[in-house]
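Left out: one protein chain. Kept in place: all the others.
Read from first to last, the chains carry the letters A, B and C; within each, the first residue is number 1.
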Amino acid sequence: MTALLPWLVAAWLLGIGLYGIVTSSNYIHLIGCLNVVQSATYVILLCVGYRWNAGPPIFDPQPPGTPAVDPVVQALVLTDIVIGATVSALLLALAVQLHKRKGTLDPEALRPMR
Amino acid sequence: MTRTARLLLFAVAVLVLAPAGVVVAMNMPAFGSHELPYGDAVNSTIPAARHISNMVSAVNFDVRGLDTLGEEFMLVCAVTGTVVLLRGERGEKLTSHPAQMRGRLNAPRSDALVLTGRLMGPMVLLFGLYVVLHATVTPGGGFQGGVVISSGLLLLYLCEDYQTWRWFMRAGWLDACEGGGALIFVLAGAAPLCFGAHFLQNIMPLGKFRDMLSGGLMQIVNAAVACAVLGGFALVFLEFLEETREPRGDP
Amino acid sequence: MTDLLVPLPIALPLAAAAILLVFAHNWPEGAPDAIAVVVSLAVAAICGLLLPRVAQAPIAYWFGGWQPRHGLTLGIGFVIDQTGALIALFIALLFAATFIFARGYMPEIGTYFQALMLLMMTGMIGFCLTHDLFNMFVWFEVMSVAAFALTAVRLEASALEGALNFTVVNSIGSYLMLGGIGLIYAKVGALDFSALAQGIAKAGANPVVTAAFCLVVIALLIKAAIVPFQFWLSDAHAVAPSPVSVIFSGAMVSVALYGAAKLYRQVFAGDPAVDFAMHHLMLGMGAASAIVGGLMCLWQRHLKRLLAFSTISHVGIMLIGIGLPSAAGTVGMIVYLLGHGLVKASAFMVAGILLATYGGIDELGLRGLARPIWPAGLALALAGLLLAGAPIGLMGQGATLIGSAAASAGDIWAVVAMTLGAALTGGAVLRAAGRIFLGLGPVPGEEEFEPTEREAETRRPFWLMFAPCAVLVLAALTSGGTVARFVHRAAGPFIHPDNAGILQGAAKLTGSGGIAPLPPDPHPLVPWLGLALALGLAAWDLSRQYLPHRLLSLSRMGVAPVWAVLSKAHDGIIGDYVAWMVAGLAVMAAVLALR
Partner (left out) sequence: MTVLLALLLFLTAATGAGIVFSRDPRRQVLAIAGNGLALTLLFTALQAPDVAFSELAVGTAALPLLFLVALASVRTDRKSDL
């Protein structure tokens, strides 16, 4: 069970985030839910690179050669975090402007031009 | 679709996907004890090849530097988009006085807050700088340091008055910082081409292992990333704050 | 020398965009436009120089000088074959044409427009050339984020709403892709395409590999707007500024499918579940997109929205090409991608010309108004004929290749679907051309003018806007046979890459042998049937006033229920779109489980 836990948590985050997006009635709330979907990818990637009884991939006190976890996935997650934050900023800017024009943030009350 | 129909569709889909997810999870390699050939190769070759101890920085700025280059420009895209969207019809003019929120007093800041801010702000900035500079040795680097510095600038906003802060935080400067960081990154990548090396190839002197300035080209790339991240996040904060300060007139 | 050229298609536009941004406020008027045109032409020239150099064998270029050692790849490589270079050349030329078309567009946002467009171009080119899965994701994100921002720059409510839906749906797609990358990394421990291909072959049939493929490909299908992931497209393409729509429909959507084809052929091919998914699911989804897009297209009156739905139909046809087991299908898809890009770009340029000249784009509202700019009408009509599947030019060659590959695989229904989809969209475009430029069709009553928001775009000289449009559509018309033969000759390394050579860091990759000769078209009459159907549809709609009432009401009764269902699904509510997306994922999983 423990071995499955990381993957199940990632799947849970993905599912619950999507549920939030599907049911959201406020764009700002929806953007928060999008961040939950994204955190699933952090969990997957970092858990993939984890290794029991290994240190961080930074050989500062310990000498190179000591067992360390995978640095590649960590670099990928760093990239991912920056992407997530900036896309959130962009989405928030869209939501703020939309609110200025339509006075609401409820997706049901707003519809693009037909 | 009505809300119920949508939820029903979603529920049915999740019911189908759940067993598929479990099957995939059961077939995943064992957590924490499977092979990691790529990561191990990095861990075993980089300290000797690049004289640095932070493998994550090595992957970000050297081995997979192209990813970071793309990501930096993605940041530029997102920030540019945010700025264009928020400025919109407001334009880039400085407002001469801090507009205040409708129906709310602009309470004067307490001395304690100003003092804390003035003490904390520079300390946060210094800490950010430290984080940027030690990218190749200890955890941290251009990303983290850039974000820390930009939030330090935000802290200064809390304690200084609006005009001083706005004088200090010019959109033009931040634009230049962001775009300039990105530009330095590309040029740092292209410079080795002049010496017959590959794009982003690290042909600079590498320095001593665990030295603050070890890693050669990585130092430049790291500084460029710090500039771009700092400028980008500060611009986003600035434009969002401007947004709160300007109540719209009646339509 | 060759080595020097490879990073430039990326480095040059990135540097130009950065310089544009650093001096954002100090450019003399017109300079950013000129820089953008020059840079995109320079990138096109570089790709053009690369083409003959990779004719014998592809080039592998390792960024940072991290050549693979002992079969292990550390760094990121670009492996450039003729197909990739050709697509990059096409993208750069399309951007150059668009920059000319857009000269003087949106002075209010200044240099930001050109900078974002250049970054989007870089994202697409990097996406096409890269040989590393995560790097592919990064360039995919660069292109997406630039596209998100560009959709909304006009700041109208509909543009903002369209951009929000676009961003949310596509970001979910990106995160799914990243999850897929995590799964495949767990299983194989590599990110380079060749290393992945070898690792997958070694791992054998495995649900993790299949799941990774599904997740990665879904992101690309979302970007490509394949049914049931297509909803965001019509919201975004209809409201984006015209030059941006040109790029969206002409390149962005189909480039995502090119990525899917590359991933399938170079990484995942051979895994039985993945092969099954490609040859059955993708065919089905492609056929569904062709039909749904075609039907929705026929029912639109907002010209940009009409063209947006026709894009859905045509990417469906491309997906059919990818899904076919034979290499001929993939070759056909690449030819079709080029042809469709040129034709659809020029059609969107006509829409942009109408917006700039008449300030509106409602088909009924513009009836007969655009007679003075008849050359644009000619271009739109020509585009309509080509979209309808006329067996001439690039699109015709591509459609013939895909159709004959489908027929030889025994999937006649796919041929029917693609012919029907093309005919529907072609009919719609021809009808719009006839109504707007010739004043055909019944006179609309007062109540039929729908109030639209301010859409007018900056007025620019007509010939400046029309020249790129005419060049593109003429290129699509005349270059068919040559390009098709070229793509066929070049497809060998695309379909069978030299994985062993790449992984050994070989200085010279072997140019793997060609692929099977293309099958002859078994049904040469089918495209003409489609064309006739398109002309019939257009004629039917434009001569309503002469048709007997009984016939009209009968046809309306037949069509109304389909229209009701489809239009209700395209309701602009983000929650619905995401629910459909999850349902699409569930269908994929179910089909693969019950295989």
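The rule is short, and it goes like this: a residue touches a chain if its C-beta (ideal position, glycine included) is under 8 Å from a C-beta of that chain, and two chains touch if they have at least 3 such contacts.
What you see is a predicted model; the values in this text were computed from it and never measured.
Q: Given the contact rule set out at the top, which of the displayed chains would the hidden chain touch in the full complex?
A: A, B
Q: For a quick check of understanding: of B:A25, B:V56 or B:L125, which residue touches the chain that isn't displayed?
A: Looking across B:A25, B:V56 or B:L125, the contact with the absent chain belongs to B:V56.
Q: Kindly note down the residues of subunit A that lie in touch with the hidden chain.
A: Missing-chain contacts on subunit A: residues 2, 5-6, 9, 12-13, 16-17, 19-20, 25-26, 28-29, 31-33, 35-36, 39, 42-43, 46-47, 49-50, 52, 54-58, 68-69, 74, 77-78, 81-82, 84-85, 88-89, 92-93, 95-96, 99-100, 103-106.
Q: Spell out the interface residues on subunit B facing the chain that's missing from view.
A: Interface with the chain not displayed, on the subunit B side: 54, 56-57, 101-102, 131, 139-141, 143-144, 147-148, 150-151, 154, 233, 236-237, 240-241, 243-244, 246-248, 250.
Convention: only the chains that are shown with their structure count from here on.
Q: Suppose each chain is reduced to the average of its Cα coordinates; what separation in Å results between subunit A and subunit C?
A: Result: the chain centres lie 28 Å from each other.
Q: State, to the nearest whole Å, the distance from the C-alpha centre of subunit A to the C-alpha centre of subunit B.
A: 15
Q: Roughly how many whole angstrom separate the Cα centroids of subunit B and subunit C?
A: 31
Q: Residues touching two or more other chains, restricted to subunit A: which are they?
A: Residues 18, 22-23, 72-73, 76, 79, 83, 86-87, 90, 94, 97.
Q: Do you know which subunit C residues sit against two or more other chains?
A: Only 134, 138, 141, 145, 148-149, 152, 155, 183, 185-186, 191, 571, 573, 575, 578-579, 582 qualify.
Q: Considering only the defined contacts, which subunit C positions touch subunit B in the complex?
A: 3-4, 6-7, 11, 14-15, 17-22, 24-25, 61-66, 72, 74-76, 109, 112, 115-116, 119-120, 122-123, 126, 134-135, 138-139, 141-142, 145-146, 148-150, 152-153, 155, 183, 185-187, 189-191, 206-208, 211, 568-569, 571, 573, 575-576, 578-580, 582-583, 585-587, 589-590, 592-593
Q: Enumerate the contact residues on subunit A facing subunit B in the complex.
A: 2-8, 11, 15, 18-19, 22-23, 47, 49-52, 56-60, 64-65, 68-76, 78-79, 81-83, 86-87, 89-90, 92-94, 96-97, 100
Q: Sort out for me which residues of subunit B touch subunit C in the complex.
A: 1, 3, 6-7, 9-10, 12-14, 16-17, 19-20, 23-24, 27-29, 34-39, 41-42, 45, 62-67, 69-71, 73-74, 76-78, 80-85, 88-89, 172, 175-176, 178-180, 182-183, 186-187, 189-190, 193, 197-202
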